[in-house]
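A single protein chain has been omitted from the complex, and every remaining protein chain is retained in its original position.
Then we have chain A:
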Amino acid sequence: MVRGFGWAAAFPDEVWEHVFSFLAADADRNAVALVCRAWHRIERRSRRRVFVGNCYAVAPAAAVRRFPEVRAAAIKGKPHFADFNLVPTDWGGGAEAWVEAMAEGWPHLEELRLKRMVVSDDCLELIARSFKNFGVLSLVSCDGFSTAGLAAIAANCRSSPVHTSVGLEVAILVSVASEGVNELSLVYLLLSSADIPYLRNLRELDLHENEVEDNCLNWISHFPESFTSLVSLNIACLEGDVNTSVLECLISRCPNLKTLRLNHAMPLEKLVSLLQRAPQLVDVGTSKFSADHHPELFSKLESTFAGFKHLKSLSGIWEAGPTYLPAIYSVCESLTSLNLCYATIQSPELLKFVSRCKNLQRLWVMDLIEDNGLIAVAASCKLLQELRVFPSDPYGVAPPISLTEHGLVAISAGCLMLHSVLYFCRQMTNAALLTIANNRPNLTCFRLCIIEPHTPDYISQEPLDAGFSAIVESCKDLRRLSLSGLLTDRVFKSIGASANRLEMLSVAFAGDSDAGLHYILSGCKNLRKLEIRDCPFGDKALLDNASKLETMRSLWMSSCSVTLGACRQLALKMPRLNVEVIDERRGRPLESWPDDFPVEKLYIYRTVAGPRSDTPPCVWTV
């Protein structure tokens, strides 16, 4: 009988568990756990999903102990700037500790999602043999593994039923077992002695933007013939060739396959014959989309795509030329998500394709679409929610293209449901930003990257403070913001004061002084992640706002003006922060450096696990 508040004991645990099952958000479940001991106990035993935003914030064993019945785990490792090579490759984020703890404590784990972690082949093998009912493996921006590790995963995907006579034996024994004997352990004993393979139903293998070493060419052939449960396969990041005929067999025997994203190595003819086997696909990532013109191939491609009655998402389209794109016009109308950021085709063809996609909600495209293209998109894609425009020429070697602030303004005016923007361009004005802010107060994510650092408003030559201030003041639900261009401390004052829902802020080449950083850290109530590079922010703002850092997940500062002395002070003051100084020049150990030593890179994060034990030579926890 549960002791506690009377009302908590009014219902049995199962009822509370059922009530809690309607709470999806972790924040809500965390709140529930603080109410009373009974609820804490019930909640922790019933939590099925765990998200660990920083793998070093908690010890794996502690997480596994606290929530023993987890079925789905998502863990993130390296800081975001690792995507742009700012974090040393040996910094950390190894997955072994977590996978070992999970293998031991969560044998019923069904879903594992790792992002920016170092995953070894041994880890993959451990995953392959530890979880009886494993269904989903997602590795995003990870590295450290090879196709040999994938072969191990594939080989363990067995979907076979339990032999019936053995099952009967088990049932009899369980029913005669006395109360003192653990029934479950008896069952497992029988199963293992009968040597029945674990039941495995891998549904999803998602490899997104990983660096994978190719040492096992035929890893796909390791999927057993009996394996038919695949729903989603994403191998877009693999560089090597994949055996097409093996893949064709796999696809043919998996009737539930909905997502198939291939890698660019596959020639177009092979892609077509592959896709013909799966007309039920909802999400397709093609391989190389260019070849010499063959009328036969064109019509085959056309009929294959015409066969896709349920296609909603299209990506890949590597190196697309104007030759074959018209073959797939038939799917445009049904597409809700289109990723053309690897399609380096010019504006007229791009425009013809995109403007047919009237139901598009998400569009990722190269700046080759130009302002005219975006104006056309604004007129035809009225349901657009997310736009990302990537630079086709980031280092400014080719002649400039006509993609300016006008394109983004047109989109903000025409697409009423737009809430997420990532835009690379070379010029901007405060007036344009103001217009965008007024047009789209519903923006939740605004990331603007003006390619040349310190670029002012090209008409007034003013800093872009006014423009970005307008964005944060108008867009009350803004959760993510990236700044660029010429910016003074004034913009940070506005952000600190107005960006109340902001959770992630990225700053580069901006600000005049410590005041800028101080405005951010003393404002922005909901700030979780702050990443800064090449700004004149220093010690004072950090130390004055030390306690703020414990309310955030992490802070990254590189090429700023922070000294080692301030890091030492901060570390002393805040024992529940790990203050990591990263210096790749190495040399003498940290202890011998003076206080005024300039810190090259700094990563601060809150943790209940104390300093980590796996720091490489270039990282010191102060």
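In this text, contacts are C-beta pairs under 8 Å (C-beta built on N, C-alpha and C of every residue); 3 or more make two chains touch, one makes a residue touch a chain; residues count from 1.
Everything below uses one rule, namely that contacts and distances are computed from a predicted model.
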"Prefoldin subunit 5", "Proteasome subunit beta", "Centromere protein W" or "Auxin-responsive protein" - which is the UniProt name of the missing chain: "Auxin-responsive protein"
Of A:D393, A:D512 or A:E550, the one touching the omitted chain in the full complex: A:D393
Sole residue of A:S221, A:T344, A:N372 or A:T615 that reaches the chain not shown, by the stated touch rule: A:T344
Selected residue (touches chain absent from view) among A:A508, A:C535 or A:V622: A:A508
Touching residues on chain A - with respect to the absent chain: 83-86, 141, 209, 211, 237, 318-319, 341-342, 344, 390-400, 424, 449, 451, 453, 508, 534
